[in-house]
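Attaching a single structure in structure tokens format; questions to follow.
Left out: one protein chain. Kept in place: all the others.
Labels for the chains are A, B and C, by order of writing; each one numbers its residues from 1.
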């Protein structure tokens, strides 16, 4: 019964919502629209009442785990607590009812939020020019790389065909490079899991447009040569792009600009708690140096006297979203930053403290491939012969959402654990206890896991072979 | 881990909320309050962070079932769907931020809601005078009976010492009579489960203040002699009070006033969906004939021109609540009625249809003590030798909230099933299927139930013997 | 067809057939007298139209301005997390936890509420809530009568919220008033036939009272001592249980409930363990399930109306579960330090205001009495001052009707607002 689709809970003629009665003459569509354009068959959609809708989706939700229900140390995703104040802010009617095309004079409150947020993100990164348009991290990457491309075009430099991407990079980095019509070249790591500077030197040349670095990288390690890396790139006229998905380890401790980063994206849904929504929406706002500022998407928010207005950057790459970005997400991020101010540094400190604590406690039982100071997350590997997947499913039976597994790709059986600053020592201790117990759990039991979840393990092959993606 | 108390999830010094910083000089309490009045020991309360609070109570909620998660045919409680529009209405800042003591001119919107609701409730009952003050059904009863008492006092009639209560009555009825310092006398039933009119005739006399009748009664049967009953009471100068908990069977079909009812209470949290909140808050608004109107609690809402104002009924019994009743609940009920208008009758019709359908389908497998037309609910009994409690616990394992059991007291092993109008035929059919299956389930299995709930059956004796009602 | 019913005509047909009747009217064959015609209610509105009307009516209220009104309901900060929790469908749409196996959420939260109240009041046992502050007081009056086996007659301080007193009287309990002396209750003349002595601290006039004195006077008369306390004040004031009070009651609204024109709020009650059987309302207790697992259940049900009927200790059934949950979540978020901070912030601001008013030449009604965040200030024409405040976008205090305004200051009020208040009052 629980897994019925909403469509199977209905009956012809049921209605879940009542609309106002017509108060003007009802037009017959046949009189005004060519017959060929009119629909012949009613779409096969659910016909259900409101009680059924509420019950159906409430019960569906109960088959999910979220930060609200359990520890969710999904590496590279920063599953921190989502303050409820954010939700209250985005529901205020004066924002919720604002049409994106109302003249600027009618949206001064919204524009000010955007203007201030631009300033906050500039300050946190040290990079003066911001665009709030990109709708997720990946789009922030693409926006940035398109700006780099346009920069070279504007400079008449047509040699820049390559973007360098470390082997630890998130998949969106190489995919972005391809989308922007660059060749992406993979660059190797040194013994700390960081970009190999010697290899970098040997790879850069006049064809290099940019390096996409993630810092801390996806092993949770700070790229300690980042300033040198920037120099190497700048020497050949290339840009250093930073994937800022991991800014939760940097706020107040490391300003990318200071190390020579030219452009970066934020994940507001990660670092600034906006929340994740089962897979989005997010925001991938970017920040860059003045040199790249004229290429930002059109428009950005400027201020003239005490009036806020949209302005088009001079050499803009154009717009990357229909309107002004995911404004609701921006408002939540603004609210989060307002509630923290310079104390954002404490957020970073606690996030890094938690990750290092987990590292210290797992060490010995799990392999820590880069067992030095980590930042906001730590990569662990199960003992030889054990699978990350099995440990993950075992964690489900212990009531936890598993860490990210099999990423970064460079670490075999990787488990990328990001506790975030929101979790208490007690929660970490319980989780660590579960991890240690799972290290001792028999292979059979592990392979059978999960047994205490809404489903057992799924047949993923079948889903792909016999694709059924709709009712 | 899940059942930890919030206090056990904390640690000294943790904080879940930040307050504005002081902007005036901070007073030292020792300087302004006598030392003997100042607290010496900090109360032992939880010291927890917001993430922990959200997770703790979210997980607690997941141990509950509600209408939102399952069919909840709790007899006498009208667990109908709670429209989400009600919640939106009560959260509108213009109401949520209104102080109850602001001058009337500042609360015209709120007063108008109350005034209109008074009118709606008058119309549904046919009784012209309403008070919205009582905070739940039981208080509506008490308010009514106190009004009756005051009526006789005002009339100089000091013989009225008795209130008659049918044996089917809800426990609040006799308890109310006692609280109002009446003797309550129990009156028996005829073969339909209705008040025995002959017995009534033999019981009424000059000492009778009122009969408290429930209609439909708690067996779900309409009191078909209600008009005659009213006459019998009126002949001796007594009042007919109607417990309106079951108005969900009457709206648009039966107006209590037409049958001679003098005063009644509503349960807005039942009939008007406001919702139940895990046990409240509710509203027990009352309606009465003109004769009793001057005795209503102080104040009621009147209208003068286009201004709404509080007015004190002439011979008021006084107030029964600090302010104006559970205004938020009133607003929700108002909203519900606005969304239905005269179509409230359809609500009644569907509620009664659903109950009779369940009756028709259970008949044969379960005993139906009053197997004639029922109204919005039906009493069933398991086969001889089976226990209502066991069937109830078995229903939990089938995913349902059980009906009310062991009430009404006059029916052995009673299961009072109230499906409400919100439930679809499919839901009823599934439930009926479960009921029929449980009739066949082995006693051992039934006694073991529930096994698929957050807990097994509880040791209730232990709770009472070793009372532990706090941490 | 009504809005929240699923039935199609076909459903109705099939179900009528199963029942063995042919029309919906037939289902009401036994109803007499029937209604002719339709209910005279305004025509049904769609959700959108109804909510638009709600918005339009809301605009006819004056809300969103700084509020200086208290007198039993306080304009305090309600953390966003409170609303997020109490709107969870599993809390919102369940009812009294009669089936504990699927109600542990509600039950445990009641247990926590009781614990919080017991901790704050210093008394062993609390109930799951009663309707509101006034009803908690009135139930306490009845409770003292049962416990002392005296006639329902109580001595109440003149500093008790007059609305609480009115409800006591509505419940047909005789009231003897204890006068104030410089704002604090004078217990010299407690009659010896009362069942309870009631003192509110801080009083209706904001004055911190001597609860020990009340207790002594009560006990000397063979009566019980009942303290009526704002729960926020108990973060800084001594627990009444430590001052000899036998019962502590009050209004839980300051713990996370919006003003909402007076309700729903929640009344709390707590008492000594020995008096538990006369405590009205629901009580949740700890126990174990069949497998020995810790769990919670409603207990001592023999006190209640559904079991004991005419001999129940109260008729209360539905209480204020959801608002009590709000109080529980609020208190969890605040913790003892947060509650103390709320109290101290409010107190500091109130004293600042009182001082500034003093500097402006106004007199407090009880200049020598200790107070926290509420006080009465002498003003010949309160109505005029309140009009002036409203013109300056402030909602003034309560007109006491005898040349004084009762002013409440919460942690929400800023120095700017306080200064503006003084400015307007000075010039009004």
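Throughout what follows, a contact is a pair of C-beta atoms (placed from the backbone, for glycine too) under 8 Å apart; a residue touches a chain by one contact, two chains touch by 3 or more.
For clarity, every value in this text was computed on a predicted model and none was experimentally measured.
A.B. asks: Decide which residue listed in A:166, A:282, A:313 or A:382 touches the omitted chain of the complex.
C.D. replies: The single option touching the absent chain is A:282.
A.B. asks: List the residues of subunit C that touch the chain left out of this view.
C.D. replies: 47-48, 51, 55, 64, 77, 79-80, 84, 87-89, 412
A.B. asks: In the full complex, which residues of subunit B touch the absent chain?
C.D. replies: Residue positions of subunit B that touch the missing chain: 11-14, 17-21, 48-52, 54, 58, 83-85, 87-88.
Note that in this section only the chains that are shown with their structure count from here on.
A.B. asks: Can you work out the whole-Å distance between the CA centroids of subunit A and subunit C?
C.D. replies: Centre separation, subunit A to subunit C: 45 Å.
A.B. asks: Using mean CA coordinates as chain centres, what's the subunit B-subunit C distance in Å?
C.D. replies: The answer is 19 Å.
A.B. asks: At which residue positions does subunit A touch at least two other chains?
C.D. replies: In subunit A, residues 11, 14, 18, 49-52, 54, 58, 83-84 touch at least two other chains, as defined above.
A.B. asks: Which positions in subunit C are in touch with at least two other chains?
C.D. replies: 3-6, 11, 44-47, 79, 81, 83-84, 89
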